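Below is a slice of the complex: some chains, not all, each in place.
Chain IDs A, B and C follow the sequence of writing; residue 1 opens each chain.
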Amino acid sequence: MSNNTKIKIEHISKKYDVENKALLFTKGNSAHDNFVGHETDFVLKDVNLEIKEGEFHIFLGASGCGKTTLLNIVAGFLNKTEGSVKLDDKEISGPGSERGVVFQNADSAIFPWLTVQKNVEYGLRMRGVKKEERKKIALDAIELVGLKGHEHKYPDELSGGMKQRVQIARSIAANPEVLIMDEPFGALDAQTRRTLQDELINIWKKTGKTILFVTHDIAEAVYLGENISIFSVAPDASIVDKITVPYKYPRDVNDQRVGEFIKYTTEQLENAIRASKAKHEGLQKAENEEEAVENEVAEANSVAV
Amino acid sequence: GNEGADTIEAGSKLKSDEETKVEIDPENFNIDDVGEFTIRVGVNSGDGNQYLKILDNHTGYLKDRGINLETTEFAAGINTIDAITTDQLDVGLFADYAGVNRIGNTLADTQLRAFATIRKSNAYNLYVNPDTIKEPKDLEGHTAISMAGVVFEYDYGKLFETYDIDKSKVELVNVSSTQEAIALAATNGADSYWVNDQIAPKFEEVGWKPLVNISDVDATMYTFLVANNSYLEEHKAEVAKFLKVSDEAFDYIDENLDEFAGWVQADIGLDKDLVIRGWKEATHNYTFPQDAYEDLLKVEDWCYKNGNFPTEYDFTDYINTDALALVSPDEVTWQAK
Amino acid sequence: MKNITRKIIKSGIISWAVLFVIWGIVSLFYAESFFPSPVETFVGFKEIVLNGKLWEDISISVQRVLLGWSRALLIGIPVGLLIGRFRIVNWFIEPFINFFRFVPAIGFLTLFLMWFGVGEESKLILITYASIFPIIINTIAGVNTINPVKYQAAESLGANRFQSFITVTVPGAVPSILTGARLGLSTAIISIVGAEMLAANSGLGYLVYTSRLYYRTDWIFVGIVTLGVLGFFADKFLRFVAKKSLKHYGVTG
């Protein structure tokens, strides 16, 4: 992690235009109904953040708090309502190949009509890179994610984990400066998830890319991130806390110290949620909400059975 | 009126002297001087010009005489007219009633001219279901088959006038082919239809009987060849040759009718007996007599009075028999009234 | 044994046999010129097969159908893709589609004849007109089923608007385009009768439409059966080819 600021988020607020809802590309998960009826509120309000070059940065927050929204603004898929987001001091105004995106659902993100290799070459092809060079870069990326030997398969011949690897390789091959990942392992089974987490750390070490990674899994956040931004809940969500994880890679979640850090992070998240609930509904109600808050945190924490 | 054939100029078809206008008149006109040409004719399913094409296909009768006949087949004569007005065909045909209506409805911009009578026919009888119709008056309360826009509308009109039939009591059903009329006759779906002699056996087969002839209701039918005036002016020699050769071809068919009817059956499927019968029911040669002219005036008058078109007109202005007069001056006997 | 029975039933042979028997029985009650029997139809069939007329009719109609349909594909697919992808194109063109798809091709018969002549052109345009709607509508539907995430992915990989149209919209719509093409072919075949009703001298539509002018109901039947058989196999062929070659586009046949 160098000391140059890579991404600078200043006073970002976001309000969804309900009329255009259908036109927007963001598709959250189905648990978002808590926000229905408040469409004119701000989802995000005055979010500020700096991410350094080469940093592995986590967005952690309860479901529906606006993590995907902020990520989509950084990716350039959504317009911000207020504020500014800069990449290397240049305002972001739309998607760009310097910001690679890995989507949660690999099935909808990769191109089923292209082979693994063609998928991985895609970004290079768009940029007009020559065939031979394209192939070389793609094969390197495919090897990096452990898909060697599967170059000529089509996505429908791959398992879920392999598809997610294709997506990562595709982003890597396009050589973006920042890798934006929205719960990329959320749909995978535990084993595959673990493997990919380790692979991601390796890739990050090798390439030195800046990574922006969304999760609502506290253990995953602690396992992966250098820094964790903790979100309060919508409406008017923002980043209310920033935690630096003090352990070297590779980390061991079964290590007691890490376990305790997970507990600490859990508490911070609880506090953040509690505080923003209190702010929304008046302090006197805060105590009745105790239970609700714990539920929300538990939901954000998929470690326990 | 009759503009006098001898004063009309026409372009020669010989490519070499296309620029020079040559005066032609019956005396110095010789069809052998007319070079090879193509004529696009819209034909009616089963009419004389379709037969010409069949003859040409089997014997090269027209081709050998320098006429490249191109035909396009339409279900009804009147369908050929749109193609003529848009210059897609050179020659078409219509029955008196259809032509009068067409011109009456497009007076302002019509170029159409009748240039020969192909046929005068009384070979149409009103066939009826004898169980329901004993006399014309019985049509009241029964169903009569007609075809939209064609001459049967006129025939029924004249029938109703002649026999004092209240037309509001007759249910008219429009079909789009005689086959459908036969079907209705066979299934007792209707009670009357104007049937020509060619197809009469089919109706007799299902038990229908002739009741009234078109001549009984003063509706003798004339059929005309039609073309745009500009075509007739610019290609007078070719049209003349076409008429002349056609006349000769018709004679050839007369002499070889049996063999010819066989060709027709093979080519379009029309039964040989019906071909022979149909051919024999009418004369085949191009004329333009006074009675044909007067028929047009009469039909025009009737149509105008029946509200078919808004303004009365004189059909005289829509006749051009110059080409016919070149080859058969004796057959052009009409005088403008 | 059981398997053979099943295969026979599946092949549809039994259904056809049953149909033939019913046809034969019904025809007993009618004269040939109203309802020809299978045998009479076969005699009529032999007649025009032997004199070459049927082959000519088939070949000319197949040509017209293929040409008219190809044009419909050539116009309909790009139009559908553009309507589906670009809202502004949609707003401008969709109303026409939803208007004209209710206007029958034979409504335009005379008009096309007047505007485009008695030659092939007016017939091809009529077929194209009739078959373009299922193609456009299915193409639009296909574009709409493309997951927006694919566009986001393409754009963050550096694709511009045009590139994402070519590399995402086009392949993503392929399965629905194929459905549209199949339905369009069926409409093209159906509209051949309309196209050959006026000003034609040959073709299966001409055979069906004008045979009644010559009181040849048996030939109407021959025409009908030929059209049905041609369509049946053309569709089977199209599905087969597509299934084999477009598997990864999500075409399941």
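The rule is simple: contacts are C-beta pairs under 8 Å (C-beta built on N, C-alpha and C of every residue); 3 or more make two chains touch, one makes a residue touch a chain.
Computed from a predicted structure; not experimentally measured.
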Per-label copy numbers for the whole complex, where each distinct chain appears once: A x2, B x1, C x2
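Note that in this section only the chains that are shown with their structure count from here on.
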Which word fits how the chains touch one another: line, ring, star, complete or other? line
Report the chain whose CA-based centre is farthest from the CA-based centre of subunit A. B
Judged by C-alpha centres, the chain sitting nearest the middle of the protein is C
Using Cα averages as centroids, what's the distance between subunit A and subunit C in whole Å? 48
Could you state the distance in Å from the CA-based centre of subunit B to that of subunit C? 38
Enumerate the residues of subunit A that touch no fewer than two other chains. none
Hunt down the residues of subunit B that sit against at least two other chains at once, touch-wise. none
Where on subunit C does subunit A make contact in their complex? 147-160, 163, 167-168, 171-172, 174, 248-250
If we count contacts the way the header does, which residues on subunit B are in touch with subunit C in the complex? 42, 45-46, 71-75, 79, 82-83, 85-86, 88-89, 177-180, 182-183, 186, 199, 202, 266-271, 274
In their complex, what parts of subunit A are in touch with subunit C? 25, 27, 75-77, 94-97, 99-101, 103, 105, 108-114, 122-123, 126-127, 154-156, 170-171, 174, 176, 180
